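With one protein chain held back, the other chains of the complex are shown just where they sit.
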Amino acid sequence: MENFEPVIVAFCCHYCAYTAADMAGSKRLCYPPNVKIIKVPCSGKVDAIHIMKALEMGADGVYVAGCLDGDCHFKNGNIGAAKRVAYIKKLLDEIGIGGERVEMVLMSAGMGERFAQTATEITEKIRKLGPNPVKSVNKAKTAA
Amino acid sequence: MKTESVLEKVFASGELAVTSECGPPRGAAPEKIIEKAKMLQGYVDAVNVTDNQTAMVRMSSFAACVFIKQLGMDPILQMVTRDRNRLAMQADILGAYAHGIDIMLCLSGDHPHFGDHPMAANVHDIDSVQFVQMVRDMRDKGRFQGGDDILNPPKMYIGAAANPFADPFELRVARLAKKIKAGTDFIQTQCIYNLDKFEKWMEGVRDRGLHEKVNIMAGITPMKTVGMARYMKKRVPGMDVPDELINRMAGVPKEKQSDEGIKISIEAIERLKEVEGVKGFHIMAIEWEQKVPEIVEKAGLLPRPKEFS
Partner (left out) sequence: MITAERKPMEELIECLRPYHRILLVGCNECVTVCSAGGRKEVGILSSALQMAFMKEGKTLDVKEITLERQCDPEYVEELVTHIDQAEAVMSMACGCGVQEIAGRFKSKPVFPALNTTFMGASERQGVWVERCQGCGECVLALTGGICPIARCAKQLLNGPCGGSTNGKCEVDPDIDCAWQLIWDRLKALGLEDRYEDNIAAKDWRTGRGGGPRKIIREDLVK
């Protein structure tokens, strides 16, 4: 693929994942600029529709980053989020977009390295998967 | 006497009754069922013919009963509520009686889930208790279930099943009471391996005097192999197979297991003969019908009374 730069949307919870992103920043750890962070109060706030809309609007990959098991500031928002992500993955497989484009990841506030590493790994995975097939409609339009 | 049936006569005479069972073929040729029935001729008073057993389609019990009747034997028409509504059931009862079949067993039937047509509608227009009542009213009131008079009422001797080993145990005597209230004449139990539990059930039955209101036949199925014993213990709902039995079968070399199984059955019959309220034995040897004569003979149940057939 000619110079495909994936667009990744990362929903990061305020208490852990976003703070880890901050930590990565202050430690000057590099992670790909492909990852666009959206801060949410809790990963549990992320609803199925948010993930769907991100992909519908052309994101190539989406991940939801929450607190480690048992550490969620709101008790079990991260568990709810993980279940929703699993549900969406199945739906995406059903429509042929592919559940691999969506992930749930867990980390603690101090894990700057993990934030950077996850961002890098997911970007590479999506790069290999190729662009989100919904973009075919734009190709078809330009071809027409 | 409520009917002209052989079975009623044997019970009335005070003799222990003996019945066995045949499964119709999964095809339209009658040879197999005739062959199986012939093996039992002279060793039983009457023979059950199963009705789409385990929810697998087979030649209808009615048709197979007719072939058995033609051999000069007395068939017991088994009918389940799973496959027919009350119109079809009453129609078949009229037809069967017209063919000289005058004993039947009223059952619910295994769920279609277990069989070869799990996608079929699960009828159960009526349940087994209502079924018994319907057949009794056809006989004693001369009326259809819907209320109209029957031109020539069929006089069926009515049987039902009882399972002392199903859950909940505390309900099993009450369930028998319900079936007796509905009009059951005789009972065939699920095959008995746990003799202690059976005797406990019979105690409950006798406490309420139910053993005098209905003729109870103890179900016996000989074990062929230890594998069969284990399968029945683990996989068949409503079956109670004690570990001692499995160990006994396992303790015997493979070639000798079927003989051991027969021995166990005969011992069970001898013990059950002593249980007050047991009026007969229903020997189910599915696909092993050739062993029934040996069991009947060695259990001292010969000769079968000839004067009633």
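Every chain is named by a letter (A and B) in the order it is written, and numbering of its residues begins at 1.
The rule is simple: a residue touches a chain if its C-beta (ideal position, glycine included) is under 8 Å from a C-beta of that chain, and two chains touch if they have at least 3 such contacts.
Every value quoted in this text rests on a predicted model; they were computed, and no experiment measured them.
Novice: Consider the whole complex, including the chain that is not shown, and state which of B:Gln41, B:Gln70 or B:Gln130 touches that chain.
Specialist: Only one of B:Gln41, B:Gln70 or B:Gln130 touches the chain omitted from view, namely B:Gln130.
Novice: Which is it among B:Asp167, B:Asp243, B:Asp259 or B:Glu276 that touches the chain not included here?
Specialist: Hidden-chain contact among the options goes to B:Asp167.
Novice: So which of B:Glu15, B:Asp110, B:Glu199 or B:Glu294 would be touching the chain we can't see?
Specialist: B:Asp110
Novice: Contact with the hidden chain only, please: which chain B residues?
Specialist: 81-82, 86, 108-111, 113-114, 122, 124-130, 133-134, 145, 161-163, 166-168, 171, 174-175, 177-178, 181-182, 190, 237-238
Novice: Could you please point out the chain A residues that touch the chain left off the display?
Specialist: Touching the missing chain: residues 47-49, 52-53, 55-56, 91, 94-97, 133-137, 139-140.
One rule holds in what follows: only the chains that are shown with their structure count from here on.
Novice: Indicate the whole-number Å distance between the mean C-alpha point of chain A and the mean C-alpha point of chain B.
Specialist: Centre-to-centre distance between chain A and chain B: 65 Å.
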